[in-house]
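Shown here: the complex without one of its protein chains, the others still in place.
Now for chain A:
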């Protein structure tokens, strides 16, 4: 389990604002397609709206010509006739931002998406790893620039302050005290409030955050008491100054056991680094007396993408050799792109395991060896292909045996019933009756193009459908154990009774094979 950061200490929040995210995302994809882009030529992305096509994002050359997001494409064409228009893919953009959010965890473990083209990270206690906050901002900026993104950054004690400084501040900002005047000069727009509220405040003469701080609170509180958070400047102000808590909700829990390896140069193949990483991870696990049930290998590519591979184990383990072997043959599914420079290995689903002695004599313990072999089988064939039968108390023979993945360990032996076959066909197969007799099974039938003559039989064993579960049209089955002329012992049934009012004449089916 991971715990949320301590709220009582001053936190450090990094806000990353990507002002050109839409355009840059499109440019990265175009380059990957092999297109050569000329940054001097104006280019814009358009979006179809009920009012006709509208500009969604522009590149710097287009911006210099006066083209801006939100304007109608026809107007902008008139302004700049050689404007290149492309379609914006909002869905892909959203996914790219999500991937970028995960990618940003290379700097700090808590990250979340913050509006369109923005990220927010809790970097409390992380900056010293990169040589202080100055160095940290430089590192983030350089990494994003290498991935082809322009960014504006700010670190502040609250999310609100960092947001405001990143978007409306002057360059990369580090703010230690929200009351130090850096924020007071910003427009009220920087409070993350809706456009109408901004207009309203401006009409009241409150143009900057400083004006709002200087105004007596009581009349303002009365004015905005009923407004939602997005339209309430006072609550936003309190969030900015830290009077109102605003926890950062990271979409996935940051992992407890992580080891990473930073590479000097981008590489294509992580195989060499895995044994070392597994060794380190297991040392951490050993120190805390834990074992892992799942291990994720993630590579952070230089172009801002993340690829990962996951393996699961059937028993908690902290054996580095075993963990490294689980990735055999799975690394092909990693898409290295142009190479990656950071590899992390994360152990999740941790369980307590002690250093234990399983036997009093010195013989090896087999259950652990079995569990490891099962892990390797699962790593190769996938969890749905490696199964254990679980007996369930149901009426229908095919439902009595439930196949569950071998990772689960609650299997117990099935009670033996000699009236049951040792093989069950995946689906009952219809047999064609050649010679029916009034009672009992048919004397002769054909199945899979072969004629079988029944020599002996035992039955019927009547199995009623599960009426609380099945459709109303499901019918009673009369099962017979039969032996045919060559000695094959088979399990056939008649689906339904004659004139039971549930359909046509009953058909016969083959369901299983006896020893």
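Throughout what follows, a contact is a pair of C-beta atoms (placed from the backbone, for glycine too) under 8 Å apart; a residue touches a chain by one contact, two chains touch by 3 or more; residues count from 1.
One rule holds in what follows: contacts and distances are computed from a predicted model.
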{"item": "Which of \"GntR family transcriptional regulator\", \"Dipeptide ABC transporter ATP-binding protein\", \"Hydrogenase\" or \"Protein ImuA\" matches, in UniProt, the chain that is not displayed", "value": "\"Protein ImuA\""}
{"item": "Contact with the hidden chain (one of A:377, A:433, A:463 or A:476)", "value": "A:377"}
{"item": "Selected residue (touches chain absent from view) among A:366, A:432 or A:462", "value": "A:366"}
{"item": "Touching residue (missing chain; options A:20, A:105, A:192 or A:481)", "value": "A:481"}
{"item": "Hidden partner chain, residues of chain A it touches", "value": "364, 366-374, 376-377, 380-381, 384-389, 391, 397, 400-401, 403, 406, 411, 413-418, 420-426, 448, 455-458, 481-483, 486-490, 512-515"}
